[in-house]
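One structure, pasted below without further comment.
Here the complex is missing one protein chain, while the rest keep their positions.
Let's turn to chain A:
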Amino acid sequence: RMFATYPQTKTYFPHFDLAHGSAQVKAHGKKVAGALVEAANHIDDIAGALSKLSDLHAQKLRVDPVNFKLLGQCFLVVVAIHHPSVLTPEVHASLDKFLCAVGTVLTAKYR
């Protein structure tokens, strides 16, 4: 969804098959979702829980910080689609805050 909505995000995956239904994309999405679960399970120390990922993004991946917001928006849209009644304004605010916090942690060691 992110690749379709924000084509510029594809630039970070030149080595991937990005066609609809791609196994690589699915596997990668699973990885990302897993990290979000990890962060949620350590919500009082997201920086600690994602420390290695934080290093990885700073030293190797160096994804521009703006892109975490784009992915976050897509996550919220998917939650809205699958659980519209759960996504009250308060839950939306909370989820958005969480996703922003994760993005901040992942870019925290950039400089």
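Heads up, the rule we're going with is that a contact is a pair of C-beta atoms (placed from the backbone, for glycine too) under 8 Å apart; a residue touches a chain by one contact, two chains touch by 3 or more; residues count from 1.
The criterion applied here is as follows: contacts and distances are computed from a predicted model.
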| item | value |
| --- | --- |
| Identity of the absent chain, which is to be given by its UniProt protein name, from "Carboxypeptidase O", "Ribitol-5-phosphate transferase", "Pyrroline-5-carboxylate reductase" or "Hemoglobin subunit rho" | "Hemoglobin subunit rho" |
| Residue of A:V25, A:A58, A:L76 or A:A108 in touch with the missing chain, whole complex considered | A:L76 |
| Candidates A:R1, A:H42 or A:R62 - the one touching the absent chain | A:R1 |
| Positions on chain A contacted by the hidden chain, ascending | 1, 4-6, 73-74, 76-78, 80-82, 84, 87-90, 92-93, 96 |
